[in-house]
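One protein chain is absent from this view; the other protein chains keep their places.
Here the chain labels run A and B in written order, and each chain numbers its own residues starting at 1.
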Amino acid sequence: MTRKDVTVELRARERVNAMLFFAALVLFIFNFALGPDREKLREVAPGLLWLAFLFTGMLGLGRSFQAERENECFEELLLTPGDRESIFFGKLAGNVLFMVTAEALILPLFGILYNLDIWAYLPALALVALLGTIGFSTLGTLLAAMTAHLRAREVMLPLLLFPLTVPVILGSVRATEAILAGQGLGEVSHWLKLLGGFDIVFLVVSPLAFEFVLEE
Amino acid sequence: MEARTVVSSAPWVSEEGRGRFRSSATTKAFGAAAVIVLATGLTLGLLVVPPDAVQGQVQRIMYLHVPSIVTAYLAFAVVFCFSILYLWKRELRFDAVAVSSAEIGVVLTGITLATGSIWGKSTWGVWWTWDARLTLTAILFTIYVGYLMLRTFAEEPQAAARYGAVLALIGFLDIPLNHMAVQWWRTLHQPSSILRPGGPSVAPVLLLPLGVMFLGLVLLYLYLLSERVRLERLRHQTADLRLKRGRRG
Partner (left out) sequence: MGSWAFIGLAYGVALVALLGYLLLLKRRLRSTQEELTALDRPVERRRG
């Protein structure tokens, strides 16, 4: 499943390019919108980073079932060998892969634009990014499937996903903030536990829920 | 409204006679009881009970604000239960209760937000603060408004019911996680304002109007729920009839 998505994408390249360009744009525009005050920018930098990650992730999620929707492949999907849960995990893996790739490219750009030493804290930042991305993508994949053939789907996906992923957003930003301020992961262990807990709960529940979503 | 496919669970959908147009006696009883109890509660809360030593009279808003959010939580718990029931049994009457309860829950949550904001303005001078309680209520409101919108945009009633049920499940699981996240977020900035209806900070005598108002709102909720479910049932009957008429040509 993942392989299929990835090969389709590598051929198309649309999605990753769009995501990256959008993320870069977001980082730039924030700089203009928030003014030249270096200190202020540093304070809000972790939030800006995650805004870039999340908007980019949102774009990717919105497209993750687009191919199926456009080509009416949902029926094909249902006939694919393997149970619905594998389909879900395949889609999820694809989404996580894309989002993480985008993040890996956004992070250095972010370090440069906002003058932050990300390299010193890379492992910790990567861990937080991974936990957050998994949480966001798990619910995101489920909701993307649900909203794929709705009217006003572009608006429904963010509207549904963002309130539900507030724990992920808060946890990721707070943890990133602490890391960039030089505090160790120990300081924010409660946030990491929340992120981990969130991930586990929805990794278990979403594939089950996905079965209900795919019924026709 | 074009003809849609509706799974007819026969007793729910068909019921000859005009009986189906009238609210049942139970419903009317709920309504009457609600009015009486709420009137009592309002009298107690607004007139009988003494004002707060610190906040003065405006503390009386609590007798509306707190019962309304607790009743909203009750409504959303009902949405959760009946969503599970629907996914399990696939009977439309369960889904009818779920969507009805969600609608009323959204109204109550909206009231909680408005009264919370007004209370805040009267005590702190600002219409909004990002304190834990208000923020969580706002998130809750958004989640269930999303639920209602999702159902509206789904093309078939069964898809609407199914997607809604899934979202309700996810939402309910998400709420405790939201609570933790938002409270941890706020406790760094100010003392936590954890929702504690009738907690240690409230004097015992004030629990009475609180309890009465809560009972009154629950009765009102039950009344509104019965009427809203009746509407849903009529809608299903209409859709079913339309479908049958369509077949006959």
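The rule is simple: contacts are C-beta pairs under 8 Å (C-beta built on N, C-alpha and C of every residue); 3 or more make two chains touch, one makes a residue touch a chain.
Since the structure is predicted, the reported quantities are computational estimates derived from the model, not experimental observations.
Just so you know, the chain we are not showing touches B across the whole complex.
Shown as candidates are B:Lys28, B:His179 or B:Arg242; the residue that touches the absent chain is B:Arg242.
When the full complex is taken into account, the listed residue touching the unshown chain is B:Leu224, out of B:Leu87, B:Ala132, B:Leu210 or B:Leu224. Against the chain not shown here, chain B presents residues 21, 42, 46, 56-58, 60-61, 64-65, 68, 104, 107, 110-111, 114-115, 118-119, 121-122, 220, 224, 227-228, 230-231, 234-235, 237-238, 241-242, 245.
Criterion: only the chains that are shown with their structure count from here on.
Rounded to a whole number, the gap between the C-alpha centres of chain A and chain B is 31 angstrom. Listing the residues of chain B that touch chain A in their complex gives 87, 139, 142-143, 146, 149-150, 153-155, 162-163, 165-167, 169-171, 173-174, 177-178, 180-182, 184-185.
Considering their complex, residues 139, 142, 146-147, 149-152, 156, 159-160, 162-164, 166-167, 170-171, 174, 190-191, 194, 197-198, 201-202, 205-206, 209, 212-213, 215 of chain A touch chain B.
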